[in-house]
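Pasting a structure here, questions to come.
The complex is shown incomplete by one protein chain, all other protein chains being positioned as in the whole.
Lettered A and B in written order, each chain numbered from 1.
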Amino acid sequence: MSARVHSQRRGWAGVFWLLLGLLVFVAVSVYAESANPALRRIFSLRDYNTRVVMGGTGLLGVACGVIGTFMVLRKKALLGDAISHATLPGIAIAFLVMVAAGGTGKYLPGLLIGAAVAGVVGMGTIILIRHHTRLPEDAILGIVLSIFFGAGVAILGVIQKMSTASAAGLETFIYGKTASMLAADGQRIAWAAFILIGVSLLLFKEFRAVCFDSGFTRAQGWPVRTLDAVMMGMVVTATVIGLQAVGLILVIALLIIPPSAARFWTEELRVLVWLAAGMGAFSGVVGSGLSAAFPDLPAGGVIVLVAASVFIVSLLFGRSRGLIFRAMARYRLEQRITRQNALRALFEASEHMPAGQPVTETALREIRYWRGMQLRRALNRLVRGDLVTRVPDGWRLTPDGQEEAQRMVRNHRLWELYLIHHAAVAPSHVDRDADLIEHVLGHDMVKELEALLAAATPEPPVPVSPHPIAPAAGKGRV
Amino acid sequence: MILPWKMSGLPAGPEHSPYAPVSIHDVTVAYQRKPVLWDVDLDLPEGKLVGVIGPNGAGKSTLIKAILGLVPTASGEVKFYGGTLRKHRALVGYVPQRESVDWDFPVSALDVVAMGLYRRIGWFRRIRRAHYEEAMKALARVGMDSLALRQISQLSGGQQQRVFIARALLQDAQIYFMDEPLVGVDAATEQVIIALLRELRDAGRTVVVVHHDLQSVAEYFDHVIMLNTRVVAAGPTSEAFTQENLLKTYGGRLTLLDEAAHAVARAVHR
Partner (left out) sequence: MSWTLLDTWMVATGILSALSCALLGNFLFVRRLSLMGDAISHAVLPGLAIAFLITGSRDSGPMLLGAVIAGVLTAMLTQGISHAGKVEESTSMGIVFTTLFAIGLLLIVRAADRVDLDPSCVLYGSLELTPLDTIRVAGLHVPRAFAVNLGVLAVNVLIVWLLFKEFMIGAFDPMLATTQGFRPRWMHQLLMALVALTAVACFETVGSILVVAMLIVPAATARLLSNRLPVMLSLSLAVALGSALLGHLGALTIPRLFGFEDTTTSGMMAVAAGALFFIALIFAPRTGIVAHARDQRALRNRIEKEDALAALYRLEWKEGRAAELPALRQLRRLLRRGLASCEDGVWQLTARGKAEAEDVIHAHVLWERFLVDHANMREDHAHQSSERLEHVTTPEMREILTGTVEEPVKSPSDEPDLPPA
């Protein structure tokens, strides 16, 4: 329980830092960069058109972040890839139909409806193939993606050769054309985003169950297939509204990158969803802002690059799974194990010698194996911690060191007894490095183990505890 | 004033033979922040069938993976004939847990067994008829020659395991590590596999097997390593596989205790 609260707090800290970063970024851009009036104009949101574009892409980022989180957790990150490619023939056919009906074919809601229909058909095809074959998931996605996209390209080819209508502009769906976003588009994106977020919140518990263990969820009587279909429908929606803003290839990035980046900061789903939404919004707003500020920077690309930067920062510095955090944890763990080994070896060596005689390195090497310079380095570190002193012909534990080593040996002995008597029940509880074994096992269990320890060593009696273990006794903790 | 740290009575310190096929020097393995293997320090004997036993989560597979360098160790080192694994890679054969490969892969049982010969065939050379014949013989030794051309997903669990063992036979290694080769196999397969492992042992190979069935330990293995996060006991089965060590290994689980008592009784009566 306490671990959960802890990780949650850590996650919220992530959100906080992110928002702070956003604020600082905007503040810096707007005020300090007075040298660049274009930037200032954009980030102060004075321009109506810019306001629409940034608001629209920001909301798109939120919606994609939320639904993308579930897809990434469901290990279906690339489903969006397949579905977004599958929309192309729908757009082309909608165009043809509208031309046949006498229009220009460029009526956007019509094209988007075509895209949505094709997306749903693509989804259905994926489900059909999955049901009837044992092909791996990635191949199924690839098949649908390439066939549908190929069909779209073929139909576009037809359209290009038509004399009656100009197809120019349909390709913007592939690469996106954010700058031309109108207020109506912004509103559409906003509505869709609100619906997606609302559905996610309503079905949060169900989605979590499906993502965590779909088999179990099904056994519990939840309609897993329907829930999956709802999720896929949400992906189609997000993809379709994203088409116009960033293009069908880059909308995938908004579905995958923010959730993956957020994953490095937290283990808590609720936090993860909001963090991913925040990162998506950040990418959308900052990306489209930058793109508006500089000529020749297509917004889709810039938005993805901003998202990728957020990802790289998270990969490196994430507080939960980031590389640096994990490398440091690993390094500390090795240090701690080496330190304990050194203390223990010193303690054991001095047991068999007359009191006060120093322990040689040879003796330590007889007690246990050390890689290369490992032993010398560990000893030096202990010397710096005042637990060991260097004497002319060897090393000696200081009184502090003696106490620390004794305490550690006692803890290890208790753990060993715990393993012998209880570990088959819960070996995963064993945490030899817990300085305070009571915190993990509770006082009653420790009392029982101490009794066992005393019974196992009748003569001479083991010093059960060299000093009273109280929560404050964290001294010497690494 | 305190008992030696190693309660199991194992020799402390580097009393390792330089001729041991594998010597493990004070290896500690940790996942995230918890050590899952503590201070494992022992030699594996040459030409013996060695069983690794212990309760679930005791680190049996981790031990094998640490020896083979497939998981990083937090401290300690593993030596093969006094040298590094890299130097002696050719001497080591590994039979992973069955789930570790993709059984939908489009190959037949024969193809999989022939993979055991690839090192001997070498880079760029093709697999010839003679190689397939050799693979066929190996399949026959595990009683699978009639199913040689079946796609591997159409084999039962026991048959898949036999394919793995046949492949291992062809690898011609000096030390074999097998991760739970007897899990989920039928009784007939178990007998076939054990007979082959004995053959390997009689040919002077060292065979290390992660095993879970206490009933058959005394019957199958010359040597046991009893593991529960740390080594409780290791040595010839007749010495190490005792009631007391079983109790220490498996903790206070009652049903298991009965089983253990039964297993020891059987071992004594043999």
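Worth a mention:
Definition applied: contacts are C-beta pairs under 8 Å (C-beta built on N, C-alpha and C of every residue); 3 or more make two chains touch, one makes a residue touch a chain.
Not measured: the values here are computed from a predicted model.
Here the missing chain is touched by one residue of B:112, B:169, B:192 or B:232, and it is B:112. Taking the complete complex into account, A:301 is the one of A:61, A:301 or A:358 that touches the chain left out. Note that of A:67, A:126, A:257 or A:453, the residue touching the chain absent from this view is A:257.
Those residues of chain B that touch the chain absent from the view are 68, 70, 89-90, 92-94, 96, 100-102, 105-108, 111-112, 115, 118-119, 121, 123-124, 126-127, 151, 167, 171. Against the chain not displayed here, chain A makes contact via residues 72, 75, 77-78, 81, 129, 132-136, 138-143, 145-147, 149-158, 161-162, 171, 174-175, 249-250, 252-253, 256-257, 260, 263-264, 296-298, 300-302, 304-305, 308, 311, 315, 321, 323.
The working rule: only the chains that are shown with their structure count from here on.
If you check the complex, the residues on chain B that touch chain A are 1-5, 7, 12-14, 25-26, 28, 30, 32-35, 38-39, 41, 55-58, 74-77, 104, 228-230, 232, 247-248, 250-253, 256. Listed in rising order, the residues of chain A touching chain B in the complex are 134, 136, 329, 333-334, 337-338, 341, 344, 347-348, 351, 365-369, 371, 374, 406, 409, 412-413, 416, 419-425, 427-428, 430-433, 457, 460, 462-463.
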